[in-house]
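One protein chain omitted, others in place.
Labels run A and B following the written order; every chain starts at residue 1.
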Amino acid sequence: MFTLAQIVADVKGELHGDVDMDLTIRSIATLKNAYSDELSFLSNVKYKGSLAGTQAAAVLVSASLLNELKAPCPLIAVKDPYLVYAQLQQKFYPMQQAQGNIHPLAIISDTATIADDVDIAAGCVIESGCVIESGSVISAGCLIARGVHIGKHCLLHAGVKVEADCQLGHRVIVQAGAVIGSDGFGYAWSGQSYMKIPQVGRVVIHDDVEIGANTTIDRGALGDTVIHQGVKLDNLVHIAHNVEVGALSAIAGQVGISGSTKVGQGCQMGGQVGIAGHLNIADGCQLAGKAGVISNIDKPGVYSGFPAMPHRQWLRISALMSKLPDVWKKIKGKE
Amino acid sequence: MFTLAQIVADVKGELHGDVDMDLTIRSIATLKNAYSDELSFLSNVKYKGSLAGTQAAAVLVSASLLNELKAPCPLIAVKDPYLVYAQLQQKFYPMQQAQGNIHPLAIISDTATIADDVDIAAGCVIESGCVIESGSVISAGCLIARGVHIGKHCLLHAGVKVEADCQLGHRVIVQAGAVIGSDGFGYAWSGQSYMKIPQVGRVVIHDDVEIGANTTIDRGALGDTVIHQGVKLDNLVHIAHNVEVGALSAIAGQVGISGSTKVGQGCQMGGQVGIAGHLNIADGCQLAGKAGVISNIDKPGVYSGFPAMPHRQWLRISALMSKLPDVWKKIKGKE
Partner (left out) sequence: MFTLAQIVADVKGELHGDVDMDLTIRSIATLKNAYSDELSFLSNVKYKGSLAGTQAAAVLVSASLLNELKAPCPLIAVKDPYLVYAQLQQKFYPMQQAQGNIHPLAIISDTATIADDVDIAAGCVIESGCVIESGSVISAGCLIARGVHIGKHCLLHAGVKVEADCQLGHRVIVQAGAVIGSDGFGYAWSGQSYMKIPQVGRVVIHDDVEIGANTTIDRGALGDTVIHQGVKLDNLVHIAHNVEVGALSAIAGQVGISGSTKVGQGCQMGGQVGIAGHLNIADGCQLAGKAGVISNIDKPGVYSGFPAMPHRQWLRISALMSKLPDVWKKIKGKE
């Protein structure tokens, strides 16, 4: 808990309104739910109507909007209230720190190398040759196969599976149930049956990546599947073998990326996007939800639909689709 | 096992045809597979042709269809044969009852409160402060984090993960591998990277909910993600942070619902539906499989397609789509 004075100083905000700066702020809440000892924030101008009814002690707002806002409480003007909300929330709820607690019922190979200040919870299995660096927290029931390397200050939630020889960088967060390093979907047709192609590459996950619950990332067939620095993957995402996802890309739930496709840096994908195999997606592409990509995308921009096309074109075509009955009537009328 | 007389009395059915009422009925089977000591049912009139060949001891049918059916066996007329099938199947296969068996190799925190008649199977991890009420069955390998509350007569199948502080009501069933309470996909862009927003809400699941295998439900960012009474979620469904699903809604496999969207009561969704964030879906909406919803739906009804539209409009447009080659020819012909 922090005083309002501490918070205002910390976020370098400008306080507008009359308030007791020694007030202890308990936490952050939405405009609607905040109590009088809580802070709130307005990050989307469309919700400015909710300001009127809030009981928050103070509200973070964008400096640029300050003049058009009316509120029953003091306002703290900052450049980006949503970012400041994130920063404060990290102060209120700091990441779980490893304490060096190894649960007596974690099963750890004698040949694993575990740093002193690592937490390993009950029910984990850490196989031979694994390395877990300092500050990492391995929650209950994680299954870490032989030869896996986990960097510093990682957090694996419950029941994560990391298959043999995969690598995680530093500060990687993996949500519950995710699978890293399953075999890619690789077979050769023999004439009578599918012959399995041993998948001998790894998954390599760079620093600051977060991976969603029950997401699956396949190991490479030859060479590695690579998730670059700062990538965020949501839940139930499917990353096939030898995919490469460029740094700082953010990929929403249930997206599927087929084998050997390379996604550029700073891309964003909405939910349920699908991308065919062996494609290149340029840096800075935004793919709207449910988009289906079946050819390379060479230029940054917003793309939608199936097959994916520039978003403006898709908007135009979608609008015209709803006029198809009219089109048809007119054509029939002219016959 | 029950006699035919017991069954007919139990379902308040009207028996038509000549049969030994003391016959012991072993179980229920499809018309095609039933043996002579099994009961069957006809719930879809399109299958009435299968009546002719059935060897079932008797068949549950709709009273309203009785006159048009011909069968080689007695018929039991009831109002809703499918519902009666469900009721009887619950008699033949009652839910697993907890016996108070705690497996010696379940790992249970000293500060957890477990009712006397709870089953906890091998390999489970129950962390500090959890409460599990009477009659609940926790199958092998479930991972229940600190502070979780599980109500009465719940059934968690193998390997379910419930993250910290989440709440399950009474009679909640969770299929294997589901994740309840993973972090929502919440970041603020700092200009250089995505800054994680601690997700400090919970998942609150009300009574009589069922959750499918490997489905994931994210905890709220602020405030809770809420699944109301009687909701049924199929496998591999993705429920994002702060979503609210109204009572008695049924959601099929691989549906994804984005953050803060509110789904009304009594809604139904086909497989692979996607709903964008911050939307409202009215009570009583039916969304056909693969529908993509990108704006509010204010009225009950059937909706299809992407972007989702009233189902009849979608049918009309889909039909016209297949005529596009004709349209084009005619237009070109008139130039």
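Keep this in mind: a contact is a pair of C-beta atoms (placed from the backbone, for glycine too) under 8 Å apart; a residue touches a chain by one contact, two chains touch by 3 or more.
Model, not experiment: these values are computed from the prediction.
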item: Selected from A:99, A:296 or A:313 as touching the chain missing from the view; value: A:313
item: Omitted-chain contact residue, chosen from B:5, B:63 or B:83; value: B:83
item: Full-complex contact with the absent chain, from B:126, B:236 or B:285; value: B:236
item: Touch residues of chain A, complete complex, unshown partner; value: 107, 123, 125, 127, 141, 143, 145, 159, 161, 163, 177, 179, 181-183, 185, 187-190, 193-198, 200, 214, 216, 218, 222-223, 236, 238, 240, 254, 256, 258, 272, 274, 276, 292, 294, 306-307, 309, 313, 316-317, 320-321, 323, 327, 330-331, 334
item: Interface with the undisplayed chain - residues on chain B; value: 27-30, 33, 80, 82-83, 85-87, 89-90, 92-93, 95, 103, 105, 121-123, 139-141, 157-159, 173, 175-177, 208, 210, 212-214, 230, 232, 234-236, 248, 250, 252-254, 270-272, 289-290, 318, 321-322, 324-325, 327-328, 331, 334-335
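The rule is short, and it goes like this: only the chains that are shown with their structure count from here on.
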item: Separation of chain A from chain B, taking each centre as the mean of its C-alpha atoms, in whole Å; value: 27
